[in-house]
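Quick one: the structure is below, and I'll ask about it shortly.
Only a single protein chain was left out; the remaining protein chains are all shown in position.
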Amino acid sequence: MDTRRTLLCLLGAAWVLFPPALPAQEVDRAALLLQVDFVHKLIEESSAAKQVEEAGIPEAAELRATARELYEQAQQELKAEALPAAKALLDSATKKMFEAVRAAGKDEVVAEKRGVDFDNRLASLDALVKALGEISKEKGKDSAALLAQLAEQRASAVSLRTSGDLGKARTVLDGAYQQTRQSIEELRRGDTLVRSLNFASKKEEYAYELDRNDTHRMLLEVLSKERSGEDKGLEEMVQKLVATANEKRSQAEHEASMQRFENGIALLEEATTQLIRALRLSGTYIPG
Amino acid sequence: MSTTSRTRLRKTRLILFLLLPATMLVHAPTFAEYGDVVINNFSDGAGIRPVVFPHWFHRIRFRCKVCHSDLGFKFQAGGNQINMLKIIDGEYCGGCHNGEVAWSVENCQLCHSGATGTRTQVHHNTLSKLDPASAAKAATTAAPPEAPANQPPAANQGRP
Partner (left out) sequence: MKHRTLAGRFVAAAATVVICAGAAATGLGAADPNSFNRLLASPSERNAPPTLDGIHDPQNPGTALLQSPKAAFELLPKSPGGNYVNWVKAVQEDKIQPRYDRLDANAKPIPLDMNIVREVKGSMPDVVYPHKQHTEWLDCANCHPSLFVPKKGANPISMAEILLGQKCGVCHGKVAFPVTECARCHSLPKQKKDQQAVAPAGK
């Protein structure tokens, strides 16, 4: 669809939905009917309603009863076509129900999530402190005092958690976390680390080549989805290359099963080369 | 990567390839914005429209860290089991949609704006180009088959 048509359509839609003369207080009937349904679900069916029911706290039950009353009144106003009044009542009913939910106590739901959040942050602190130790060693910096202090903060956070003070535990934990991240930042600032490829064995290199082969296969799949046009001739050439690649790959797998990883690697490299050709044919730039 | 997770990965891939020809036929384009998340664990069942969460809109206003670290949203569409109780209690969307940081929870129809029946997923993800069905499955199962490995892998693949 061309841009002009899109714009016209959009303008049309905008004009219909927001006519310039529409007074601000006008209540939209369709929206109001939808709100009636929403408020009903909120008070009677939602997870929030269930919580108020199950908590068995009189204050919460009372607030919910008030919300129900307001909802009924809104229904009456709606029948009398008094839309603004109905809307105001629905809004109040919603607010009352929120109060009911809060009165029903949020401790359990919230505590469970906070616990999970704490554990995740703790795992992250441990990983980063370990890295900090290794980086200090590599850089010849004595971080013993810092590491000891971090270990102490960690222990204190964990014991606070065990004794039930999750809020304070998290504060102490976050302190240690910020300190660690800052120390790593100072030591590593401006560094470029190279993860070079050195295979410990031919078997390992073979595993790497398998991954590479999968990689190219899947790239071909994903990138062909990016194309919208169909080109039969090109498709055929691609299929032929893929077929050769498949053949080489199963030969490679056979070699590997006989523990001849060297041969396996060579065959996989050939298979992958076919796939690279196919990728290039379908328009992906791969140098070399 | 450990041998078991390697085997699992391989199996996933095999299944993907077997399914490919079938799924290519039902690949229907949507114009959804990249990164839009539809959340529909409960909505269809509750008879309301599913929720559409626009990443693009929120990342203009917040760094990822605010939601995914401070508020504890897991990186998994549908994976946080969000419901109205949690939101009203100030968790997840309720951390901001509280009338202070952003408009409050009363505005049901702004969040519940999705087309009924749209399944939980993040739109235009790469996996959906490989195989829409398993992309949806990976998004809805609480523990994906390829859960991020916390333990150091056994084989280091040439990077000692």
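As written, the chains take the letters A and B, and residue 1 is the first residue of each chain.
Just so we're on the same page, a contact is a pair of C-beta atoms (placed from the backbone, for glycine too) under 8 Å apart; a residue touches a chain by one contact, two chains touch by 3 or more.
Everything quoted here is computed from the prediction, not taken from an experiment.
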(message) Using the touch definition from the top, which of A:V222, A:M237 or A:A266 touches the missing chain?
(response) A:V222
(request) Looking beyond the chains shown, say which of A:A31, A:A65 or A:A243 touches the absent one. (result) A:A31
(message) Tell me which stretches of chain B touch the chain missing from the display.
(response) 1, 9, 12-13, 16, 29-36, 38, 49, 52, 54-57, 59-66, 68-71, 75, 95-96, 101, 107-110, 112-116, 118, 122-127, 130, 135, 138, 146, 148, 150, 152-153, 155-157, 159-160
(request) Against the chain that's been left off, what residues of chain A make contact? List them. (result) 1-3, 5-6, 9-10, 12-13, 16-19, 26, 28-31, 34, 81, 83, 120-121, 123-124, 126-128, 130-131, 134, 138, 177, 181-182, 184-185, 188-197, 208-209, 211-212, 214-215, 217-219, 222-223, 226-229, 272, 276, 283-288
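We adopt the following convention: only the chains that are shown with their structure count from here on.
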(message) Under the stated contact criterion, what part of chain B meets chain A in this complex?
(response) 6, 13, 17, 20, 27, 42, 46-48, 72, 83-86, 88-91, 105-106, 108-109, 112, 126, 129-130, 150, 155-160
(message) Going by the contact rule set out above, which residues of chain A touch chain B in the complex?
(response) 31, 34-35, 37-38, 41-42, 45-48, 50-51, 91, 94-95, 98, 101-102, 106, 109-110, 113, 116-117, 120, 123, 195-200, 204-205, 207-208, 211, 214, 217-218, 221-222, 225-226
